[in-house]
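Excluded from the complex is one protein chain; the other protein chains are retained at their positions.
Think of it as A, B and C in the order they're written, each chain with its own count starting at 1.
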Amino acid sequence: MHIGFIGLGAMGSAIARNLLASGHSLHVYNRGPQRTLLLRSAGATIATSPAQAARGADAVFTMVSDDAALEAVCGGDAGVLAGLAPGAVHVSMSTIGVAFARELAARHRAEGQRFISATVFGRPEVAERRMLHIMAAGAAQDLQFVQPLLEQVGQSTSVVGPEPWHANLVKLAGNFMLMSLVETLAETCTLAAKAGVDEAAVMEALTGTIFNAAPYRNYGPAIAARRFQPAGFALPLAQKDNRLLLATAEALGLPLPLASLLRDRFLAVRARGAGSDHDLAALSLAAFADAGLLA
Amino acid sequence: MHIGFIGLGAMGSAIARNLLASGHSLHVYNRGPQRTLLLRSAGATIATSPAQAARGADAVFTMVSDDAALEAVCGGDAGVLAGLAPGAVHVSMSTIGVAFARELAARHRAEGQRFISATVFGRPEVAERRMLHIMAAGAAQDLQFVQPLLEQVGQSTSVVGPEPWHANLVKLAGNFMLMSLVETLAETCTLAAKAGVDEAAVMEALTGTIFNAAPYRNYGPAIAARRFQPAGFALPLAQKDNRLLLATAEALGLPLPLASLLRDRFLAVRARGAGSDHDLAALSLAAFADAGLLA
Amino acid sequence: MHIGFIGLGAMGSAIARNLLASGHSLHVYNRGPQRTLLLRSAGATIATSPAQAARGADAVFTMVSDDAALEAVCGGDAGVLAGLAPGAVHVSMSTIGVAFARELAARHRAEGQRFISATVFGRPEVAERRMLHIMAAGAAQDLQFVQPLLEQVGQSTSVVGPEPWHANLVKLAGNFMLMSLVETLAETCTLAAKAGVDEAAVMEALTGTIFNAAPYRNYGPAIAARRFQPAGFALPLAQKDNRLLLATAEALGLPLPLASLLRDRFLAVRARGAGSDHDLAALSLAAFADAGLLA
Partner (left out) sequence: MHIGFIGLGAMGSAIARNLLASGHSLHVYNRGPQRTLLLRSAGATIATSPAQAARGADAVFTMVSDDAALEAVCGGDAGVLAGLAPGAVHVSMSTIGVAFARELAARHRAEGQRFISATVFGRPEVAERRMLHIMAAGAAQDLQFVQPLLEQVGQSTSVVGPEPWHANLVKLAGNFMLMSLVETLAETCTLAAKAGVDEAAVMEALTGTIFNAAPYRNYGPAIAARRFQPAGFALPLAQKDNRLLLATAEALGLPLPLASLLRDRFLAVRARGAGSDHDLAALSLAAFADAGLLA
């Protein structure tokens, strides 16, 4: 298949390489050109605009950081919407707001193009190993069309609904679950620390037995060890997703007190100086500070 | 080994039967006598008091509902402390407060008896299958002594510290993680419900992939289906544990905002009428009510 | 003085009438024409656009419902900015966001016009009696220029800073204090109600003695009596102000947990059906619901 791929951050690069390694021809675009070199040496051709990457493609993938970045590569004369052929499909993988996903679907529909959301869970190293969990949503035949491609990049594809934005909602929900888990582990660690019990042992005991899902096993030891780097899921990106979640919920008339608590926690740790070089695990600094456990 | 076993609720009965089936002689006591019949027919002898169950035992297990119930079987002339021989060990499995666990350890020490805490995670059907996860704490030689017994009742034993109360703290921490997870899933389901997305599909997608620990897989579908019975972990017992956690934290001078949120959620759902015939999953009623999703 | 006045809701009408009664000539504009009749009969002339109301005026007052409404009367060919003479002053009384207030100040400055914010506390009947409390901010000479006018409409003018937006921030802060007070009174009433103590007596005892500020005296008895109409300060308007506050705080990197709690309370009572015909006092419905006190 002819595939366009836009957005070569750590996640996008890993996914693109896997598509390429699966025998597809890849036309890639990235805002900063240096990131494209590795892909070129692996056999991809380089597009000079998103429109060009989309032109002639059966499917174009986008994996960028937020609503604004996705609009930047989709809209305008040089954007995906301008380049993609009628009937071709845009596979949107970015973590974006529900409202924007709906709008984008409508704009593609108006052009006779197809659009699905296929959001992903997993860190870059997970993406490299084709072990992502994919949440896909859209029209059944569109999902069927891209399924062989998704199988090259992830270990599972869950179809969560018939509208593309359903997958964006599920992505926000999953990230909310992740952040709640981090706050939970943080408060648990403060309890152990104040009681004088070995935090690492407590984390090992709990996340190695009943709470043995990957996010617990990743974040529990990291928080117990105050290991907040590297920024696998950068704190400001997580905060952005929490903001999208709250905006979505507010538009639905829905209170989410736990998400509100997380919101205040993000603001508090950022006011203390944690930023884009910190992982989401650094959200725990708020709990440690309130416990009087910071120097 | 000669084993005393006190407390034959659903959990206690399952554990006692497994010890019996492993070839140990069992002397059991329960407040209500009817519960003892099944154990008798399986080969246990029936004691008429906790002291009698403890007398002559190498180890006596207790598995009762709370601090008061444990005091009731431990203290006084007919209690475990009065009956247990010096050098014998009390294996305390109940979910009790940290302060009470410390006190009990001191009282046993004063009698020359040994005391360990071996708290457990898992529902009765899990206990039946010897698949409990055990959090054990106490002196190394005491833990070593009971380890062969613990292996008959659980799939794993995590040693979390040298003081028996360490295991009680970890049990409270684990239950806190469980309740936080329930609140998280509840808010996630309200989001799906208000957005018109299939809750069951969302739960399946998330708890079947990255969030694939047993508690997620148990509670996610239950909450999506509003299935709050049977009371595997009865709401008032969970509320009691949250209360113990907050008391422990307050004694340590530690704020736990997420546990405070759970506290208010418990009170709100109970004020609406949820009670001892409801499972912890019914905590989600607070989120559904606030979302305007209850009739 | 020649005065333009734009926005004849309950508050605007009362203020406009007082300016007129003080001997000033008034040129008024309102989106819906029927509201202008009363002012015409009192001696005002009717403008057909905001620009026309501003033209020739020494000062133009605006009192509309939110950022969008203020933009609607300020921008474009028919707006205040197009009509106001250089050197004349725009007195902005609306409760708007800080960011928009800053932007508006800059746009006026670019036209050589003057701009101050003069936000007000008090209900329409308070405005009628010229008893408003005014929070004013802007350049000293501009404030001095309008002070004689402000004295016709309020009992006090507090100068809170040299930038117009300072008064908008103080207005949002004051409304936050009001909403916090409502939540406080609500929880206090649930305590009395659950304890079987006379809520009205408790409210009278507390708000008639140490807590004897007007907001306590207004809201305490109203909440105790579940009197949520008429909508003196309509619930959705209060919710909008809470939203503005949180947006302002987020832009400053500031967590406000009490405002977050209020946010969730607003969403919860609105999800239960409370709306624009309910007063802010109806925020208490969330506390009553959680206490199990609603039918």
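Just so it is clear, contacts are C-beta pairs under 8 Å (C-beta built on N, C-alpha and C of every residue); 3 or more make two chains touch, one makes a residue touch a chain.
Since we're looking at a predicted model, the values are computed, not measured.
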{"item": "Per the touch definition above, residue among C:160, C:222 or C:235 touching the missing chain", "value": "C:160"}
{"item": "Residue, one of C:111, C:128 or C:204, that touches the chain absent here", "value": "C:204"}
{"item": "Contact residue for the chain not shown (choose from C:10, C:139 or C:192)", "value": "C:192"}
{"item": "Those residues of chain A which, in the complete complex, touch the missing chain", "value": "264, 267-268, 271-273, 286, 289-292"}
{"item": "Residues belonging to chain C that touch the chain removed from view", "value": "98, 121-122, 133, 135, 156, 158-161, 166, 169-170, 172-174, 176-177, 180-181, 183-185, 187-188, 190-192, 194-195, 197-198, 201-202, 204-206, 208-216, 245, 248-249, 252-259, 261, 290-292"}
{"item": "Those residues of chain B which, in the complete complex, touch the missing chain", "value": "243, 249-250, 253-257, 260-261, 263-268, 270-271"}
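Simple rule for what comes next: only the chains that are shown with their structure count from here on.
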{"item": "Rounded Å distance between chain A and chain B, as computed from the means of their C-alpha atoms", "value": "37"}
{"item": "Rounded Å distance between chain A and chain C, as computed from the means of their C-alpha atoms", "value": "41"}
{"item": "Residue list for chain A, restricted to those that touch at least two other chains", "value": "249, 253-257, 261"}
